[in-house]
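Of the protein chains in this complex, one is absent; all others appear in place.
Each chain gets a letter, A and B, in the order it is written, and its residues are counted from 1.
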Amino acid sequence: MTQQSRLAIWKTYKIYIGGQFPRTESGRSYAIKNSVGKTIANACQSSRKDVRDAVSAARSAWGGWNNRSGFNRGQILYRIAEMLEGRKKQLKDELMAQGYTATVATREINLSIDRLIYYAGWCDKYQALFSSVNPVASAHYNFSVPESMGVVGMLAPTNAPLLGVISLMAPCIAGGNTCLILADQEKPLAAVSFAEVLHSADVPNGVVNILTGYQQELTDWISTHMDINAIVCFDQEKPDWQKIQENGAGHVKRMFRWNTQQLLRAGGQSPYLIMDLQEIKTTWHPIQTIAGSGGAY
Amino acid sequence: MAKKKKWEYSPAPESKQPAAIAGRYALFINGKWQKPSSGTYFNSINPATEEKLSEIATANETDVNKAVQAAKQAYEKYWKKISPTERGKYIFRIARIMQERARELAVTETLDGGKPIRESRDFDIPTAANHFFYYAGWADKLDFAFPNKKANSLGVAGQITPWNFPLLMAAWKIAPALATGNTVVLKPAETTSLTTLKLAEIIQEAELPPGVVNIITGDGQTGAWLTKHNDVNKIAFTGSTEVGKIIQHTLAGSQKKLTLELGGKGANIIFEDAPIDQAVEGVVNGIFFNQGHVCCAGSRLYVQESIAKKFIQKLKDRIGTLLVGDPMDKNTDIGAINSAQQLKTIQAYIKIGKAEGATFFETDCVLPKKGFFCRPTLFTNVAQSNRIAKEEIFGPVLSILTFRTDDEVIEKANNSPYGLSAGIWTDKGARIFNLSKRIRAGVIWANTYHLFDPTSPFGGYKESGFGREGGLQGLHPYVQLS
Partner (left out) sequence: MTVKKPVLNPQILNHPPVEQTGVEERSVRFTKRSIKGPSKMQGLELVLSMIDLTTLEGKDTPGKVNQLCTKAKHLHDHIPGLPTVAAICVYPSMVSVAKKALEGTKINVASVATAFPSGQSSLRIKLADTRLAVEQGADEVDMVISRGKFHAGEYAYVFDEIAAVKAACDKARLKVILETGELGTLDQVRKASTIAIAAGADFIKTSTGKIQPAATLPVTLVMLETIRDHFQKTGKKVGMKPAGGISKSKLALHYLVMVKETLGDVWLDKHWFRFGASSLANDVLMQVAKEKAGNYQSPNYFSID
């Protein structure tokens, strides 16, 4: 048998929940076609139950992830970058199969890797910038610190199959949150391959969960889910931002709509995105005023 | 019935092999290993065995100049121009390779300096690597570090490191300097150059552009030339207060920025409501970690009089279990004193303490026949005016004083020209926040001691020096704000 006649093994594109790769519990799929209309994969059409399971996994994972030191989270984000760097070719092929040129694909992958490194560096630094010791007028030690919100629902933008997912995930988990990401409906393959990268990078199960499927069908379930603390999407035509806001109001969900133009390019990264998904906790404790003798102190 | 044999720990020696120490090291200048101009080398010995480990080059004024010029060229040609993101990635590489070569570095550090292998392995080397990880992340984020100011690099940083934590101190110096866009000429302490020289190998392996980091070995004179060189924009020194003052004097009138991390006489304060057993550990850690060769050692113990007797007895019982011996044995708690010189200094202070009337106590462990060793030593009935309560001994010798009230101990703790560190042991939060506010020292440890983290700024008040290393504040010494 010659090299050319060897049959390739086609990859099955599943979803990523709780550190596992199940198919959608609904058994449904939808065809992903390349630029000349040929079906290159059947992506899972995730259901509300997959959303439910993903949120459950993210919630279980949140306590442990939040308790890890910033240093540890940084090391893991750095490791994700290492693993992604090693998989450049695979992702480039996938992006090109979905219509991107070699140049654009390479640029997107390089930007994505560097973005991971960027946020890896923030994990143990944003606290120093955004905390404060507050000089209250009474004899109390008073300090404010950022704390993660919990489980975040994230809706990937169109036209940035890999960079979009990473731009959502990195600032979210750098700050100790866990997440569920709904990949771009039209071009979900890079997101699934990225899940494989996460899995090989010591990311604990459930910290990141990735679903593929129809945005319209799933957005309502995500925006009304009472155990999702915040939701992030991009300022594109879809999803329906008005509807999302109305849905979340019922349980005071935190809402963020990030700027596509600013973020999906080089330099589109900032610690303020980490801070979007942080609460602020302020603590008071008395100072028993006893001074040493001598000196104005 | 046969008498039961006492259960002792068998020797658990670490192998010397991973250290891979070369017979001779040249100077690392402009990305290459270059012979010293004078052709002279000096011996580096293992203080635990007094055996020769390697030959180290002596850099003279010509070599110092070569190194500074290389750093200056590298700054102008490469380092100033490289994108901050790429700069960060170089530093990440250094961190990674240090993690990969951890064992080699740990064994070398122990052989060269005498500290227990357990400490090199579990503390020095990982913390050093983490320092590079931390500052790598700052390289492209400096716009956020100083509100309303742009952070500009300075140029060439001349750095001098001490012999107590050779690789860690090199990391504390080099990492923030590189992250903020400066290039480096570093002179390690002459008794412990080896791990810094291996760091040079790692920097070469990480493919940093030539001249970005230069390592010149030598003695005090080499360091002096470095501090005087006109093309050096910043000096960072960690070492004795005595030499720090000389350097500060040398720099008077120059434009060079300066940071100093000098000596200390840390007050470790135990209140009657302290968690007693853990406080005993804290005191032991405070003075016997690294054989007491620590600038922030808790070398003055202030114990509240009401619990003094009980506490001191527990302390004596505890230090009786400390194993002094071969640093390469994984069970050794206290290793070798760094040099014959330092051992002489310590012994002189022990003599002074006895002469001053303090009560001397040392454990009865057996010391190795060769090498420089000192038993864990306590002095009780020490008074504030005793020399052993005022002067830095830099060895495993603890001076113990008593106090009655908060205001008294605040006053006594502050009553020193030093101000590097202090420890507070109490169950009462309100007291912790009060003492933390009133004690004039740069690092306050409450219900713990000798904790270090790359994110946590470290540095002194008063004659313990100025400037901070670690954390956001650690960037400041290496930038010019505009």
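Brief remarks follow.
To be clear about the criterion, contacts are C-beta pairs under 8 Å (C-beta built on N, C-alpha and C of every residue); 3 or more make two chains touch, one makes a residue touch a chain.
On a predicted model such as this, the values are computed, not experimentally measured, just so you know.
Hidden chain, full complex: it touches shown chains B. In the complete complex, the residue from B:40, B:278, B:341 or B:359 that touches the missing chain is B:278.
The omitted chain makes contact with just one of the residues B:50, B:76, B:100 or B:122: B:122.
On the side of chain B, the interface with the absent chain consists of residues 4-12, 118, 122, 273-279, 281-282, 321, 329-331, 427, 447-448, using the contact rule stated above.
Everything below uses one rule, namely that only the chains that are shown with their structure count from here on.
Per-chain Cα centroids separate chain A from chain B by 40 Å.
Residues 85, 88-89, 92, 130, 133-134, 136-141, 144-145, 405-408, 410-411, 414, 428-431, 433-434, 437-438, 453-455, 471-472 of chain B touch chain A in their complex.
In the complex of the two chains, the chain A residues touching chain B come out as 70-71, 74-75, 78, 114, 117-118, 120-125, 127-129, 141, 271, 285-294, 297.
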